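Here's a slice of the assembly, chains where they normally sit.
As written, the chains take the letters A and B, and residue 1 is the first residue of each chain.
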Amino acid sequence: MPKHKSFTLGELAKATNTEVVGNSDCHINNLSTIDNASEGSITFLTNKKYLHSLDNCMASAIVVSKEFKEDNRFNFLKSEDPYLTYAKLSKIFKYEEESLSPSIHESAVISELSSIGNNVHIGPNVFIGPNCSIKDNVFIHANCSIVKNVSISSNCLIHPGCVLGSDGFGFAPSQNGYVKIEQLGGLKIGKNVEIGANCSIDRGALDDTEIKDGVILDNLIHIAHNVILGEDSAIAASCAIAGSTKIGKNFRMGGLSGVLGHLEICDDVSVGAHTLITKDIQEPGDYVGIMPAQSHKNWAKSSVFIKKQGK
Amino acid sequence: MPKHKSFTLGELAKATNTEVVGNSDCHINNLSTIDNASEGSITFLTNKKYLHSLDNCMASAIVVSKEFKEDNRFNFLKSEDPYLTYAKLSKIFKYEEESLSPSIHESAVISELSSIGNNVHIGPNVFIGPNCSIKDNVFIHANCSIVKNVSISSNCLIHPGCVLGSDGFGFAPSQNGYVKIEQLGGLKIGKNVEIGANCSIDRGALDDTEIKDGVILDNLIHIAHNVILGEDSAIAASCAIAGSTKIGKNFRMGGLSGVLGHLEICDDVSVGAHTLITKDIQEPGDYVGIMPAQSHKNWAKSSVFIKKQGK
């Protein structure tokens, strides 16, 4: 397991712009959950639901909100935003097992027609095809395939197994079966984008597919050709967005959900898990289409009832 | 970006079997969307919905249907099937960034017990295990794993990250947990099949899994052992078909949908997105099972109502 680092609580307060209540000299050597904290741990409380968990907590310090009524059982870091403070602490306690110096693994295969910026990490067995541009501080994990005409802006993180810039799914039906439409566009990925493991994002048919700055994608997500996905959108695992759909800023979508093709979705839309969006959305807000789960017996009755309405 | 080629409109008409209305000598050097067209562009109109977009279109020529009432603002190619003409033009304007000569990348690992046809491309870091047969003109992109007993017929295109011929999900429950059923069958892929990025298709338990000629699969699709998927079927991203299901010709399925195992689906069935097929289908037609998405508040009411029917 990772080695631990050591800081005083005062040092951590300074680094995270928070306020110590208690002993600033207290030594902290790890970041932990409430349940697994021990002496030397700092942990955090972001949900009152877990307040009672503090009763048996062994942490030396706890990150809490400004409003939290502290007692003298613990030392505290009081924060405007405890969850954000936790994120900052996670960076402080991150242990780099191997050299931080980014490198291009010798097994990576990179087209001579593509360009690689400074401070770029390219993991083992990555393939980068022609007409790609990888900007500074991009980290591409092992076994990714960056196929063709892909531009990745600075500070992006691409997890293993991703396929970026693959052919969009474009075919014209004909009497002799489907005729492939060659995909002549590209894929543009903005700055500070994170793409989870085993995702696929196709390049455009003629124009480009675009993933805007600050987007975060979980694992196993599919994004089709010519989708435009707005700034700071967050999509959970196993979702799919169909071709040519244009989505505004700050879109959020739960897992296993989808958006049909050729739609327009305005800014600030949130879609529940296991939901399909089939129409344009012009109003910001929360949209849900989950069929409720029930015992098999009750579901059978509901299901018969629903089908009756269709007859 | 790709270099452009240059043709006269007359040359393009000849190559696509269409009719020029306007200036046959007009020079065309790129294929474009209506919105991004400029002088030298050819674009296409396949949906009357976009008719008004022509008002600001800068293209030199437009592919339209035979019925289209042309004016003298543009040159036209009149086509029986403008979308198919677009597909043909996409091949003409495709720019090959690197040598077209197919090759087997030196990093590919190929079993000595497998055979590779003529004019086959095998990308970087591809693994091909034993008892596989890759026929002529097959293109296998980077980072694919062709595990065992896989036959890929001629003119197939396999996108990156695919796993073909993996073990089917077969286990016998026992008092000591699940006992694996070794998967002794194969996977047969027909001619002119295209398989999208990060798909998985398992080989059969005893008999073979079969993907028939002309099938097109989008990304992140799962096809289980002993599925038979009929000719010219088209499946959108993130779908799954469970084991031993037999599907006829010309099956179409929207994204995030599935078919349960051991079913029989007749020819010419079309399944909507985010829909599960749970029974045999004997009638061609369109089948849909989407739970409608609503505002969170309205959905909550509908959901309570549905559950009430099950009580």
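Operating definition for what follows: contacts are C-beta pairs under 8 Å (C-beta built on N, C-alpha and C of every residue); 3 or more make two chains touch, one makes a residue touch a chain.
Predicted, not measured: the structure shown is a model, and the values here were computed from it.
Student: How many copies of this one chain make up the entire complex, given that 2 are placed?
Tutor: 3
The criterion applied here is as follows: only the chains that are shown with their structure count from here on.
Student: Centroid of subunit A to centroid of subunit B, CA atoms only: how many Å?
Tutor: Here the centre of subunit B sits 27 Å away from the centre of subunit A.
Student: Within the complex, which stretch of subunit B touches subunit A?
Tutor: Against subunit A, subunit B makes touches at 1-2, 31-33, 35-36, 81, 83-84, 86-88, 90-91, 93-95, 97-98, 105, 107, 123-125, 141-143, 157, 159-161, 192, 194, 196-198, 213-214, 216, 218-220, 231-232, 234, 236-238, 254-256, 273-274, 290-296, 299-300, 303, 306-307, 309-311.
Student: Write out the stretch or stretches of subunit A touching subunit B in their complex.
Tutor: 107, 109, 111, 113, 125, 127, 129-131, 143-145, 147-149, 161, 163, 166-167, 169-174, 177-184, 186, 198-200, 202, 205-207, 220, 222, 224, 238-240, 242, 256-258, 260, 271-272, 275-278, 285-292, 294-295, 297-302, 305-306
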